[in-house]
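Read through the structure below, which is laid out as structure tokens, and then see the notes.
Missing here is one protein chain; the remaining ones are kept as they sit in the complex.
== chain A ==
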């Protein structure tokens, strides 16, 4: 149940672009004095977090006299296009906010500074699983300071569960229970889900996703998982739009009470309260559905391009933005979680105050300690589309689940090259 972005309004519309004039970056050195001007690019943080980011910049400039940080915030729409244009022109900002799947192609093209090489001492400051998310599997190197994290609870509609004769206090906790309850809901013409499984769902099911530089989610466990979805789809447990929908579309269907269950984040709870009060009155909150015992994790980070003319300052700033103190402050503002090893110890993430928000927050913070970023960093947008399309064909009976997964894996492996 992948969620690419988790701050308000973060949704990217990828745009195609061309350019034969790609530049190969050359490092200008990571050691040196922390001084001079750098540019910091964030992903859709204005205007909601303007004061916070300006505060961080002021504090950094105060701590490092002679530095000047220019903040550029790019709206979510076209963010990828902007990074792509800058990357192919060799003019990426000195510090950029990127999720792992965006840092991967840049790192693969040799455009990002390897933190394992240039700032190894920073590693213990972050959660191991978060640091790992910015590594290139099999090749080593870490290409981004982990920044904010999120993991979601599962939200479900208690009223719809009751209508189908299910215990509203016993939502599914694993995928076997999910199918059982989905089929019961379907008998009453209630759909449980608004989406076919994402690659992260395959991971949560316990499927081996990627091994020896190849995608492997067509292994027997993967086929078993796709077959389970096919049974649910045939019974009417998925809405028809599930075959074409992304996370946002599925969330809207859950808000409209057309589906009974949806993964979400702490941020969604506030949205239900204001935008769907009748759903909020019946909302159930539970732990993520997983066969592995680990929840899925989403994260953003900040990377320093090799093309930066002031790498020492850029690295110092990247580390400063993502230090425990700044991350905790940010997390308190934005329904997200710190990726630093000590950030999660703040009482804000460990103590409940009786409200639903605090309950979700504390549960999520606990989950994050063992959470895994199941989406392989190599899994590109084109691969996501290939999986969605193949699963749609399987659901419609145009091909068997095994054939669909075989075809999806073949396409993903071709795209890997």
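One rule holds in what follows: a residue touches a chain if its C-beta (ideal position, glycine included) is under 8 Å from a C-beta of that chain, and two chains touch if they have at least 3 such contacts; residues count from 1.
FYI, contacts and distances are computed from a predicted model.
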Chain excluded from display, named as in UniProt, from "Hydrogenase-4 component F", "Imidazole glycerol phosphate synthase subunit HisH", "2-oxoacid:acceptor oxidoreductase family protein" or "Carbohydrate ABC transporter membrane protein 1, CUT1 family": "Carbohydrate ABC transporter membrane protein 1, CUT1 family"
Specify the residue from the set A:61, A:246 or A:400 that touches the hidden chain. A:246
Residue touching the undisplayed chain, where the options are A:34, A:56, A:69 or A:87: A:87
Need a quick check: the contact residues on chain A for the chain that isn't drawn. 14-24, 80, 83-84, 87-88, 102, 105-106, 109, 111, 239-241, 243-246, 249, 256, 258, 380-382, 385, 388-390, 392-393, 395-396, 398, 415
